[in-house]
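Structure below; questions to follow.
Only a single protein chain was left out; the remaining protein chains are all shown in position.
Moving on, here comes chain A:
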Amino acid sequence: MLKVTGLTKKFGPKRGVIDESFTIEEGQIMGLIGQNGAGKTTTFRMILNLLQPDHGSVTWNGHHLSPADYNTVGFLPEERGLYTRMTIQEQVVYFAALRGQSAKVTKQKLPEWMEKFAVKGKVTDKIKDLSKGNQQKVQLIATLIHNPKLIILDEPFSGLDPVNAQLLEDSILEMKTNGASIIFSSHDMANVERVSDTLLMLRNGETVLNGTPQQIREQFGNTRIRLRSPLTFEVLQQFPGVTDVEKRGNAYYLTLADEAAGVQVFEAATAQGYIPEFSQEPPSLDEIFRIEVGADHE
């Protein structure tokens, strides 16, 4: 279990992390979201003991993370780095050896992982001859092949196409099933929502959201309606309690000031009987992200 309590690190007036707390149990995934510079990488570095916090503490299974724990860590830094002149096998074997896994075991496991991530090429291919996407996959393999129990992934989905993103999602979920505590950052809310058990959003180092995706969405109330009905754009715009109307395709997307207004919208829309669509939900995480980021820009 990873427990972060009151973590604070200041670099300057607007950088760093302020009073950050969260817990990741075994077999749990936490998504860390926030704009660039919000404090995600700083958080990861403090967890890894690469940076000393000004206040607060990080414990892994009840103790401070020390070099003795390094073998149980899998870390994918935001900026990818591989030795371009090495072959895939040399690279993965070296990184795994630094995590305490013998070359023999790594060599045995590697073909399976290459298949899992659909890496194009042979284990004897040089890193520099691989496409960027394949290099990224090799980096992910190097991060995960030693079966770590604490996995920290900084923007693991960036640069992956949807097919490869799905492969990564599957692997992350597999590691979760194996009992790993996983923390990852992402800009893609869809990934975060699909994979995360909990999520935490940082804005200028401050925690603005913390909880399960469902809890967080519900904090914002069922203030979004998707509607297909005889009601026209003008009518919807004039509706009391509706703050915004947008037409996308043949459906209207309504933003409500209060979720109670949904009842009147439903009644008006169904006044003449059947309608194909009425759906009232909390805002999507993507939207919440924009709302929270927007709050900073005001």
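In the analysis below, contacts are C-beta pairs under 8 Å (C-beta built on N, C-alpha and C of every residue); 3 or more make two chains touch, one makes a residue touch a chain; residues count from 1.
Assume contacts and distances are computed from a predicted model.
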The complex's invisible chain, by UniProt name, from "FMN-binding domain-containing protein", "Nitrous oxide reductase apoprotein", "Cytochrome c oxidase subunit 2A" or "ABC transporter permease": "ABC transporter permease"
Touching the absent chain when the full complex is considered, from A:77, A:121, A:211 or A:241: A:77
Full-complex contact with the absent chain, from A:94, A:220 or A:266: A:94
Chain not shown: contacting residue from A:48, A:105, A:251 or A:268: A:48
In chain A, positions touching the absent partner: 45, 48-52, 67, 70, 73, 75, 77-83, 94-95, 97-100, 102, 142
